[in-house]
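Presenting chain A:
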Amino acid sequence: MSQPLLLDLVSGGFMLAGAFFFLAGTVGLLRFPDVYCRLHALTKADNLGLGLLSVGLALRADLWTERVQILLIWLLVMGAAATVCHLLARSSLEEGVPAWGEDS
Partner candidate 1 sequence: MDDALLLLAAFLALNVAAGLVRVARGPSPADRMVVAQLFGTTGVAILLVLAEAMHAPELRTVALVFALLAVVISVAFVKRGWVRRLGSEPVGGGPGAGGPGAGGHEGEAMEAER
Partner candidate 2 sequence: MAWAAWVLDGVVVVLLVGLALRLLHTRDLFEAIVLFVAYGLTLALGWVRVGAADLALAEAALGAGVTGALFLNAWRRLSDRVEEDAGA
């Protein structure tokens, strides 16, 4: 009986840590001064949050195919996030969105 409890604790810990990073990412999105900094917050904090959450969920999954599935989705999201971040940053730069502390 202690085995499932331990599993719940560990996976719950991972998921809570993930939720914390999602919160941090949202706070960063609202607080950071310019679009470039906000992209940092969204890309990195949310990705780490999703990673921790995926690990927590993968621990709870019944089948190993489900585990790999969850981790594959995380991998795909990681690639998508890096691509989206680069695209938005590049177009902001090209359109001359000023960075914080820069007068233009």
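As a selection rule, all candidates are chains of the complex that A comes from, given by their letters.
Note that contacts are C-beta pairs under 8 Å (C-beta built on N, C-alpha and C of every residue); 3 or more make two chains touch, one makes a residue touch a chain; residues count from 1.
What you are looking at is a predicted structure, and each value in this text was computed from that prediction instead of being measured.
K.L.:
Need the partner of chain A in this complex, chosen from 1 or 2. Which is it?
P.N.:
The single touching candidate among 1 or 2 is 1.
K.L.:
Under the touch definition given earlier, write down the residues of chain A that touch candidate 1 in their complex.
P.N.:
Touch list, chain A to candidate 1: 8, 12, 15, 18-19, 22-23, 25-26, 29-30, 32-35, 38-39, 42-43, 46-47, 49-50, 53-54, 57, 60-61, 66, 69-70, 73, 76-77, 80-81, 83-85, 87-88, 90-92, 94-100, 102.
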